[in-house]
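For this depiction, one protein chain was excluded, whereas all remaining protein chains were kept in their positions.
Naming follows writing order (A, B and C), and every chain is counted from residue 1.
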Amino acid sequence: MQSWLGRLALSLVLASAPYLQAAGKEIVIGVAGPHTGANAPFGLQLWKGAELAAQQINEAGGVDGRKLRLVKADDACVPAQAKSVANKLVNTDAVNAVIGHFCSSSTIPAASVYRESDVLMITPASTNPRVTEDENYKTKDCSALTDAKKKESCELGNYSPIMRMCGRDDQQGVEAAEFIATKLKAKRIAVIHDKDTYGQGLADAMRAHLKTIGLEPVLYEGLTRGEKDFNALVTKIKATKADAVYFGGLHSEAGPLLKQMREQGLKSAFISGDGIVSNDFVSAAGGEQFVSGVYMTFGADPRKFPEGKKVVETFRKTGYEPEGYTLYSYAAVQAIVAAIKGSGDDRDGHKLSKWLVENGVNTVMGQAKWNPKGDLLKSGYVMYVWDQKGKYAEVGQL
Amino acid sequence: MDFYVLGQQLVNGLVLGATYGLVAVGYTMVYGIIGMINFAHGEIYMLSAYLTAIGVSVLSYWGFGSPWALIALTLLFAMAITSLYGVVIERLAYRPLRGSNRLAPLISAIGVSLILQNYVQLSQGARNQGVPTLIDGALRFGDQEHFFQITYMQVVIIVVAFISMLGLNLIVRYTTLGRACRAVQQDREMAQILGIHADRIIAAVFAMGAAMAAVAGVLITLNYGSFDFFVGFITGIKAFTAAVLGGIGSLPGAMLGGVLLGLAESLFSGFVNSDYKDVFAFGLLVAILIFRPSGLLGKPIVEKV
Amino acid sequence: MAKTRLIQRILAALGAGIIAFILVGPIMGLKIEGYDFVANWTSPLTLAAFVCIARLVLGYVPLDRIRHSHSDTAPRQTKRSPVQVAALGVLLVVLAASLPFFASKYWISVSIIALIYVLLGLGLNIVVGLAGLLDLGFVGFYAVGAYGYALGFKYFGLGFWGALPTGALMAGLFGAILGFPVLRMHGDYLAIVTLGFGEIIRLILNNWLDVTGGPNGLDAPPPTFFGWEFKRAATQGGVPFHEVFNLDYSPQVLDSFVYLVLLAAVVITIYAVMRLRRMPVGRAWEALREDEIACRSLGLNHVTIKLSAFMMGASIGGVAGVFFAAYQGFVSPVSFSFFESALVLAIVVLGGMGSLTGVVLSALFLTMMPEFLREFADYRILVFGFAMVLIMLWKPRGLVQMRRPYFGLRGN
Partner (left out) sequence: MVQPLLQVENLLVRFGGILALNHVSFAVAEGSITALIGPNGAGKTTVFNCLTGFYRAHEGRILLREGEGARDLVRELGGFWGGTHRVARAGIARTFQNIRLFADMSVLENLLVAQHRQLNRNLISGFLQLASFRKAEAEAIDFAHFWLKTVGLEGSANQLAGALSYGNQRRLEIARSMCTRPRLICLDEPAAGLNPKETDQLAELIRALRSEHKVTVLVIEHDMSLVMGISEHIIVLNYGQVIAAADPQAIQHDPKVLAAYLGSEDQA
């Protein structure tokens, strides 16, 4: 980041250099996400994770001797760009598989491109249910087919090339709702979201599950992304006497919201999802004193697995804290590589998907298994709590 | 309706409105003098947020411990640098376009705001940044259970906003520079004939507008504690709305528009629905402009035949 | 003399370098890390040195002359014969129409987006370029078209071909509704109110969960060809296009089809706008832009003229929206932010207000450029911003100046 002028010069040179591409030799993986724009921090997480994974795999000899090459693709979380970026990855860069995208609103239109082109896409971060549940691509019934070949191709078609390395909003919402109702024993719950696909998805899932256990949120409202003043909303929450506040959204809004709650003397529990998993949450909230005691759902701690622990340490050595989706992205690369090694095919998304569904992969995030729709069988969501030092740990392991 | 809740919402609205007003001043001054919507103004505010964090960390590194000294020095530092930004942007991107088609500077300004956003993102990274809380505590009204409060930082915002607005008004009203500004605003050619260096006056206006955005940027950043390279956009649009609401070109109008917008947002999201608060804010703007086509304190447009 | 001038130039260059250093020093040199900072002065110093040298070099370039040589005020008139114009037009259309047969799917998709912006630019050009009404909320009509299709499909089973006229009509109607209250406003007040309307539409789409699906957006089906779908396997009971024509399935066919239909729509719109400029309505718009008071003194009803401009521009925006929804297969409020309005406005102004060629060229330029700049990844928006400013500085009246229709002398 420091000497970006130098990098500008370098990229000018690279761009003007002729394309030298040893076709078939390399395995090309697209890393699609918001590398510019307001969500760029998350694009960086995806890139960092994939970068280290590719580097380590290449250092270990690549995939049966073939090197991995990553292609950065910027959708800026703009849906219109997402589709053209996806087309570029598929057609111009001829990728073998894609990691991304980040924003569900971009992932959904991009996924249709990958589906049409049978390219495997693993999103490390898009938790919206619609990513894997596309109305246009429902599971087909192949049992009636008699022709063996047709039947095989039909069955193969039911393995979706669109997969996730993360959970779904509904799973996450359920986990959090259970926690709030049983562990915190909260009765008056305010549900706040950021009106974005991800945040509102979480909030909706939360509200739906609360209903099934007989609770109705005392408040269900959205705030505007990009704003910093939520005092009016906080006062409103205070007036409802909520004993727990659930927030569906990202740390950039969660921080100020939390700070303003505490400043207005509102001491209710604060629970959120994996959108706040970033050290920036602490600075966004104005200091460790504010985040202390905040709960959040997130995937199981990779440091529990020896491999994960090693990767985290490697990241830290380079001066980068592998926060948020970094390791998910790392794991996605591992999955792709495992599938290519295992299935013997390097391009057909359905075959790769079938292999992944049938075999599962050991990743830095632990054992990952999928259903044919592409969702992880075990969401692995765990409740974490932040401490006074601005770090988080699983609940009950403090 | 709970009295304390209402009181709290009024405080919220007032603080928010004061910040809108401070940014709106920059829009209104530039518009008043050269009739141009300076779309890059929101980015100046964003720059000052970064300068705040840089100022605070550098000053604490140098050993300044007192929060008040930190705030005051950071304010001066941010105001100085952003003023220079204002002047340089005007010189490079707007002045050559003066006198040409009315929309050219507008597009140039959009270009400038893209440049500033990305330059900051590339230099400082895309991450959400923060500043430590410098001043804690609040004034509380009411008892332990029922109260409304105003934090000391919010008091600082309102006081500083008030003082800067007052100061700016005095400058425009009573100093030579202010008179020259008004002269250029009314008739640039005539002012030039009378020996006023219009280019310098316009540069000064850009500097003052940018400095006010810096005041807003520093105070808001210290209050909310968090910012990224994208904060200029929403604040910019809101402040612009406030400026038009109050009557673009009018200094008191900008402050009034800001406070009204802030109160409208707070009260609407507090008592009706925060999802639709922006719809309400823009609806209010449209309604006011239908009945007062030149804003609350703007001079009515006389149709000259 | 020459020596003092050289010294002056060096001093000016040094001054520019110092100012540049003060400006970028803190932001580029002091990087925030948590609540601390890391100092690194190489980048700001390099940049300052660069500015210093650039200033010195530019001192020898007669910048003013370069700029002024281009800003001729002589009228530009279409003196080419209609046959020539038609021949050139047909040639261009044939070239454009052949694109799907040799370009990759990526370039087809980029071209589709570019053509959608051409359409948007043509629509806004009517409002801003011809009628002179500064509209910053044009994206609202685009959204109406796109959501009109998605909602129409969801609730009434509206297909793509039905959505095109309905989308245009609905957007036109919105144009009229939004037009009414703003008719009394002038210049920049109009700008902020239209901006407000654009935002209101987006916010309602985002918040009205039960109907619009909120931020999750809605599905929009891809277009069909006489009822045949462009899918690998058709939905319930249908036959896909490739089976009807006994072709191999290719996902590219759908995009090519969308591209061709969109190209046709663009061509029709261009023709319509060219005609409009030679029709009473179009002339009235331009007259309104030039002088509203004179218009009224000639018996022109300025209210209906403004409304018709709003409506006509809006319906073109609506059609663009339908295409966008059909191509994306999905609509969400994120696509209709203020930035889009600003981009379309930039297309119109950069192209040269009122000029059709200019609008088409700058729409292609502004949408294609970021794609060519993809190689620069992180810097492309920065380069894009610089390009916008520099083009404006170089040609404040836009790349192409509007041509006036030429009237030959008639007998009699």
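What we mean here is this: a contact is a pair of C-beta atoms (placed from the backbone, for glycine too) under 8 Å apart; a residue touches a chain by one contact, two chains touch by 3 or more.
Every value quoted in this text rests on a predicted model; they were computed, and no experiment measured them.
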From C:D219, C:E286 or C:E371, residue that would touch the chain that is not displayed: C:E286
Touching the absent chain when the full complex is considered, from C:I177, C:A264 or C:A294: C:A294
Touch criterion as defined above, residue of C:I18, C:L99, C:I204 or C:A272 at the omitted chain: C:A272
Absent-chain interface as seen on chain C, which is shown: 73-75, 77, 271-272, 275-276, 279-281, 283-284, 286-287, 290-291, 293-303, 402, 404-407, 409-410, 412
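Methods note: only the chains that are shown with their structure count from here on.
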Any chain that touches chain C and chain A: B
Most extensive contact between chains (C-beta pair count): B-C
Most central chain, judged by mean C-alpha position against the global CA mean: C
Centroid-based (C-alpha) most distant chain relative to chain C: A
Chain A-chain C separation of Cα centroids, rounded to whole Å: 33
Averaged-CA centre spacing for the pair chain C and chain B, given as whole angstrom: 29
Set of chain A residues in contact with two or more other chains: 1, 4, 36, 195, 222, 283
Chain C: positions in contact with at least two other chains: 31, 34-35, 43, 207, 378-379, 381
Parts of chain A lying in touch with chain C, wherever the complex brings them together: 1-8, 11-12, 14-15, 35-36, 72-74, 77-80, 83-84, 87-88, 90-92, 103-105, 108-109, 112-113, 116-117, 128, 130, 135-136, 140, 195-197, 199-201, 222, 279, 283
Residues of chain A that touch chain B when the two form their complex: 1, 4, 36-38, 40-41, 43-44, 195, 221-224, 226-229, 231-233, 235-236, 238-239, 251-252, 255-256, 259-260, 263-265, 278, 280, 282-287, 289
Interfacial residue positions of chain B with respect to chain C in the complex: 31, 35, 37, 39, 47, 50-51, 53-54, 56-58, 61, 81, 84-85, 88, 93, 96-97, 100-101, 103-108, 110-115, 117-120, 122-125, 129-132, 237, 240-241, 244, 248, 275-276, 278-279, 282-283, 285-286, 289-290, 293-295, 301, 303, 305
